[in-house]
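Pasting a structure below so you can have a look.
Every protein chain of the complex appears in place save one, which is left out.
== chain A ==
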């Protein structure tokens, strides 16, 4: 590729290595690309592909012991002068002058990427002080202007608040304001929307696009989500294990991919665009079947006065998957936890039909009854790292519910081995600890633990949200396989409509503690009755660059007051 006058940053043959005990880990291995004024380059790949390290190498902020071993990062300024950033001392003055001023960066975790004990105004204004020595009162003026640009409501009071007083989306806006403070010519965004739910993601993508146009910045956007790539990219770089697998204009990547890996990435997203084939083929559950779980008028109000669950009624039939969808804060997780009495709902009934046909109200069940029910109703959690004890082997983790149920000796061993096989793990791995497994494998461990006691109902709370897209469909396929084999029912809680569409028979849409719509998945997805459902659906990034729709999506604003901490 040739240098044109629009090229701001040119990365050539970049190599960043991490020395480890077992040898050199080549996190970035000969990566080249260019960033052009006003254009967006998306770097896409699964976790561990080196895309984040590539971005950090540009600013030389790779975590120790990582080091740039070779290659060049040429930054061309408006006056025509050029600097090779890779040759600068990582602690030196020269590279510090580039950071934040010419190249700014925003990060994935808007919570932990901002200091919790400094006011946001101070954190945003700091860049101005460092690079221009702007005096305090001028800083404040500029910060207010920036907060207005990123559309934070009531900037005059927001400026003196702390990060934890903001929601995830608002925090990411603060990050963006910080990055824009010195009018950089390049913005590097490292998975800025991964931790946000779809509607907030759509808003942040909109904002970045708008600011890019008004500031004429080059954007390097890192993501693992092909849908996001299709929505925003001009050019795409596909990375796998530190190497570039393919690069080119977004049209070409999506409609004429050259590389197998690219095809697989696109395939895994497109697969989630429709219902799973196993579910299409399955006969419908007879409508007259008595429900396994019958929730009526369930309500939970937190001591703060927040109505987390507000008069929720729903049913789950045997062998069925009920999806609960909604954005963060909609009360879906709280509702799921009420079903297992992790939280005590204050009103309503949760009628659960025992195998012998009797119904028990979980909400008022006594301790003995609850213990029995909890063997039949299990839970899978979102965070595959946090929900497994790091001090127990995988064998011990899976055996735990069995031991509590009184199983021991050879029978226990065989059962654990059997369970591991069912979820696609080698039984010989039973002596390993959770940290030796990847995120997807850890979630399989969680599933094995959940099905250990042959449950009848599993509540899966965002079970696939922490996984890469390619792993996501595998995990859903596994869950459906187990459902058919063991006759399970699922309550599948997710903020991701595409996951719900892929696997759920019916779906309930939750908004601010209330169910606004329930129905068969096909009907809700294709013909939503409630405006909120429409907004949720139209915020899903669509993996086709020819049909970009996220910027023209339907917004649901009825009765919604935008607030800084809402």
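Criterion: contacts are C-beta pairs under 8 Å (C-beta built on N, C-alpha and C of every residue); 3 or more make two chains touch, one makes a residue touch a chain; residues count from 1.
Criterion: contacts and distances are computed from a predicted model.
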According to its UniProt record, the missing chain among "High-affinity zinc uptake system membrane protein ZnuB", "NADH:ubiquinone oxidoreductase", "ABC transporter permease" or "YeeE/YedE family protein" is "ABC transporter permease"
Touch assignment to the omitted chain, from A:114, A:362 or A:379, lands on A:114
Missing-chain contact, candidates A:105, A:230, A:293 or A:499, resolves to A:105
Missing-chain contact among A:21, A:91, A:367 or A:410 belongs to A:91
Against the hidden chain, chain A presents residues 56, 59, 61, 63, 91, 96-101, 104-105, 107-109, 112-118, 126-127, 130-131, 162, 164-165, 175, 178
